[in-house]
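Starting off with a structure, shown below.
The other protein chains are all here in position, but one chain of the complex has been omitted.
Chain naming follows the written order as A and B, and within any one chain the residues start at number 1.
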Amino acid sequence: MATADKPKYKVIGTRPVRHDGADKVTGRAKYGADIKLTGMLYGATLRSPHAHAKIKSIDTSKAEALAGVRAVVTSADLPEQGDRIVELGEGAANMRHLTANVLARGKVLYKGHAIAAVAADNIHIAEEAIKLIKVEYELLPPVLDVRKAMSAESPVLNDDIRTESVGSAPASKDSKPTNIAKHFLFEKGDIAAGFAKADVIVEREFDTSMVHQGYIEPHNATVFWNTDGKITVWLSTQGSFSVRQQTAELLKVAISNVKVVPTEIGGGFGGKISVYLPPVAAMLSKKSGRPVKLVMSRTSVFEATGPTPGSHMKVKLGATKDGKLVAGEAWIAFEAGAYTGSPIGPACMCVFACYDLPNGRVEGFDVCVNKPRTNAYRAPGSTHVAFATETLINEICEKIDIDPADFRIKNAAKEGVRRVDGPVYARVGMVETVEAIKNSEHYKAPLEGKHRGRGIASGFWFNCGLKSAASATVNPDGTVSLLEGSTDIGGSRTGIAMQLAEALGITAEEVTPTVGDTDSVGYCDVTGGSRVTFATGIAAIEAAKDIQRQLIARAAMIWDVDASKVSYSDGGLHGPAGKHLSFKEIAAKLHGTGGAVIGRGTSSEATQGGAFGTHCVDVEVDVDLGKVQILRYTAAQDCGTAIHPSYVEGQIQGGAVQGIGWALNEEYWYDEKGEMRNATYLDYRIPTCYDVPMIDTIIVEVPDPQHPYGVRGVGEVPICPPPAAIANAIYDAVGVRMHDLPMSPPKLLAEILKKES
Amino acid sequence: MSGKRVVTLTINGDQTEVLCEPRQTLLEVLRNNLDFTGTKEGCSNGNCGACTVLMDGRPVVSCLVLAVEAEGAELRTIEGVACGSHLDEVQSAFLEGAALQCGICTPGFIVQTEALLAENPNPSEDDIRFYLAGNLCRCTGYDKIVRAVQAAAEKRQVARSV
Partner (left out) sequence: MHAFDYQAPTTVAEAIQLLAKHNGTARPLAGGTDLIDQMRVGRFAPEVVIDVKKLKELNVLSVDADGLHVGAAVPCYRIYSDETVNSQYTALADSCHIIGGIQIQSRASIGGNLCNSGPAADSTPSMIALGGVCVITGPDGTREVPVESFCTGPGKNVLKPGELLVEVRFPTRPANSGSHYRRMIPRNEMDIAVVGVGASVVLDASGQKFASARIALGAVAPTPLFAQAASALLAGQPVNDETLDKAATAAREIASPITDMRGTREYRIHVTGVLVKRVLQAAVARARGEDIGYCRGH
C-alpha cells in the first residue's frame, strides 16, 4: 500500500526474528521480579483501606518487633519536598504530590494509597508485619464523581491546588483550594458563525469509566543502597532515566548516585513511567543495609498505580448538508485521581484532530477525585474524545445521508490544516487510512444476518520525538554491538537495530542490540509517545553515520589516500581506482589501524508529524442479553515506513484489542465508599483470546519527512478508534446509540429495552 | 506443625528436593526457592495463566497449587520445553510469527500450547482460542499467538507424517 515512491531497502520492511526472542520463549529473559541478589529482603506495603481520610497516627512498633523484620518505613523517612516543580522528561511533576503518592503524608486520597512498607526475610513475614502496623484514621467523605468534584460544595482533596489556566483560559480568580487543577481552553475561528452555517448540528454528552493499562507484569523494584551512598535500582520501567531522576529527586540525592538497571519489562502502555516503589525500596535498603525487592500484587496494581481517567464530555458538531464540517465545540472533564496530572491536555488537542475544522472551541478540566492518580495509557486522552467525536460524525452522516467513509475523506485533516489548539500539520495520512478502509474487502463485503452491524471510526495521536542516544561498537568479525537506552516493551531493540543495519549495509542479525543501564548509555527519554522506533532509530542511524565517518578515515589511512576520496555505500568502502573494502573486511583491520570504532548518535530535535488510523468492525448483538460479539475487524493505519511489519501489525492488533476491551467491558467499578470492587483480572475484564477474532491490518505508508526512512510511531493510534467504531456498529445492528463506556451488557440491554418500549 | 518440610518432585526430568513451608505456593517455590523464574507471576489468583506449568501432564496455574501438594509430581516448566539447545515447534512458531511483544505471558502461553497440542494435535481456531482463554496477553491482541499455535500444530503434524 505504498502511497509514495518507496526507496528500496534491504533490511527495512523485512521480518527478522527479534534479537531477544530466544530468551523470551525459553523463560530465560529476566524481568524485574526475577531479580535475586545475595542477602535480598522481601518487602510488603501497607495500603489504605479508605478512599479519603486523615492519618492521625501510625504505630509501627509491633511490626518492627516481629522476628525476621529488618526495616519499616513511612513517609517520615522520605525527605520533605516543599513546593518544588521538577521537569521529569515527559512533563513536570509537583514533588510534594509525587512523594505523597509514594507514601501518604497526613492524608490518604484513595483506597490502596501506600502508607508504610516493611522489609523482612521473606514475603510472608513482611505481610504479617504489615498487619501489625496500627493506623488511626479520621474518615472524610470520598469524592468520586468528576462533576461533583468540580462543584463549590465538594470536599477538596488537596489544600495546595489552585486552578492553573492553560491556552486561552482566563486566569482563575478564586484563591481557595479546589479540585479543579487545570483549565484548558483552545479556540479557532468564529464558533458562533460556524454553527450558523450548519444545516445539521448534533450535541451529545458522553461518559467513560476509569480504565487500566492492564499490563500482565506487576510493578516491581529491587534496590540496594550501598555503604558508599550509591543506589542501584533494578526494575521494569518504560524509562530508566526518568526513574533515575524521580528516585533521586524523591530521595534528595545526587542523580549520579542513582543507577537504574532496566530489566525486561512485561508491558507498560504508559503505566510504567511514574515511580511508586523505588524510593520505598531504597529507604528500606538504607535502613536494613540489604537489597530489598518490592513487587505489587495485582490488586495493588489496579488500586494504586496510574490508570487512565474516567471522563464526562459534551461535544457538539455542525455540518452543512453537502457534508462539510463547519464547527465543533467540546467540554471535557477528566478524573485526575488523587493528584493533578490527567491527560486532559492531549484530549483537548485530539478531540477534533482528525478533521479540517474551520471553527472550534475546546475546553478541558483536570479534576482531582478520590481515585488513584491517573496516568498515560496509549494515546492518553485520545480514545475518550474519539469515542465522542467519531460517534457524532456518524450521526451527522446518517442525518445528511452520506457514507461515513466519504464524509471522513472530505473533511480529513491534511498537510497545512491547523488544529484547534494551534499546530499546522505536515504531510499526514488521515485520508489514506480512510481510503484504505473504504477500498478494503471488509468494507465492501455485504454484512448479512440479524442484529449485525458495521461501524467505522478514525483516531489520531501526535507521536513525539524527545531525546534518545545510542552507541555502536564495530566487532572484528564485521558485526556491530548496539547499545541504546530505550527499554524494549515490544521488540523495539530489533526495530532500532534494523535501522542501524540498513544504514551500514549489513544484516539485522549482524547487529546485537542491548538496552543499557543509566551508567552505560546516553540519556534517553521514556519509551512512550510512540517515539522509540522514530527517535532512538534516528540516534542509531546517526551512530551508523559516525561509524561510516570513522571507517572512511581508516580506509583512507590503509589506502593512503585523502579521506575525501573515500565513500561509504552498499555495506562497504569505495576508494579511488576501484579500491573496495567490505564492512567485514575493514572491521577485521581495526585493531591494526587505531583500535576500536565506536559510533555515537543522538536525537533531540526531530519531531513527528502525527499518525492516523481508521478501523472497521462488524458486530453481532444478542438483543436479549445486551452482549456484543466482534465478528470481524480491520484496522488501517499510517505507519510512515514499516520497519518490521510483523511488529507494526502486532502494535495495531494489540491496540485494537485493548480498545475493544475498553469499549465493551473494562471499567473501574467503585462502590459508594470509593472501593474498587473489581480489582482482579477476574472482574476487571480484559479481553481473552476467546473474545476476539483475528485482527486484520492494513499498513498505510505515508513516510514522515522528519525521519530518514520515513518512520511514524505506531503504538498508540490503534487504541483510539475501537470504542467509537463498535458504538457505530452497535447502532447499525440494533439502532441504539451508546454514549457511555463501557458498553457492557447491562447498559446496552437497558438501551435496547428502552427503544423497544 | 506448620514448619518446613521437604518436598520431592521431578522438574523437567530431574528429581529435586526442596524445603518449603505449607503456605508457599508452587509458583513461589519454583521462582524463589528453585530459581525457575521462567514461570511468571501476573495475578496470583488463577486468572492470567502466566504461571502455567504442567503437573503430571495437566496444565495448572502454579499460583493456585501449594508446593506441598506437588510431592511426587512430575512438573514441566518453560525451562523444560526446549530440547537442549533446540527450540521446539511451539517456541519456534512464536518467534517466527512474532507472537510476543513484551514476552511476560509467553512462557505461560507456550506451556499451555504444549498441553493443547498433546491433547488435540489438530485444533481448530475455536479450539485454540477456547483452550488458551485462561492465558491473558495484553500486547498482541492474540492474532499472532493463535496463528503461531496453528503453525506449530501444522509443523508437528508434518514432522509426524514424515
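Descriptive notes on the structure:
Just so it is clear, contacts are C-beta pairs under 8 Å (C-beta built on N, C-alpha and C of every residue); 3 or more make two chains touch, one makes a residue touch a chain.
Not measured: the values here are computed from a predicted model.
Within the set A:321, A:677 or A:755, the residue that contacts the chain not displayed is A:677.
Touching the omitted chain from subunit A are residues 124, 127-128, 299, 624-627, 629, 664-665, 669, 677-678, 682-683, 685, 687-688, 690-691, 744-746, 749-750, 753. Even with one chain removed from view, subunit B keeps its contact list with that chain: residues 1-2, 5, 21-25, 44-47, 49, 52, 55, 58-61, 63-66, 68-69, 71, 112, 115-116, 126, 130-131, 133-135.
The definition used in the following text is that only the chains that are shown with their structure count from here on.
Taking each chain's centre as the mean of its C-alpha atoms, subunit A lies 29 Å from subunit B.
Those residues of subunit A that touch subunit B in the complex are listed here as 15, 17-18, 20-22, 24-31, 33-34, 36, 123-124, 213-218, 264-269, 295, 297-298, 489-491, 644, 646-647, 649-651, 653-658, 680-682, 686-690, 692, 694-695.
Contact residues on subunit B toward subunit A in their complex (touch as defined above): 21, 23-24, 28, 31-32, 35-45, 47-48, 50, 77-79, 81-82, 87, 91, 94-98, 100-107, 110, 128-130, 132-147.
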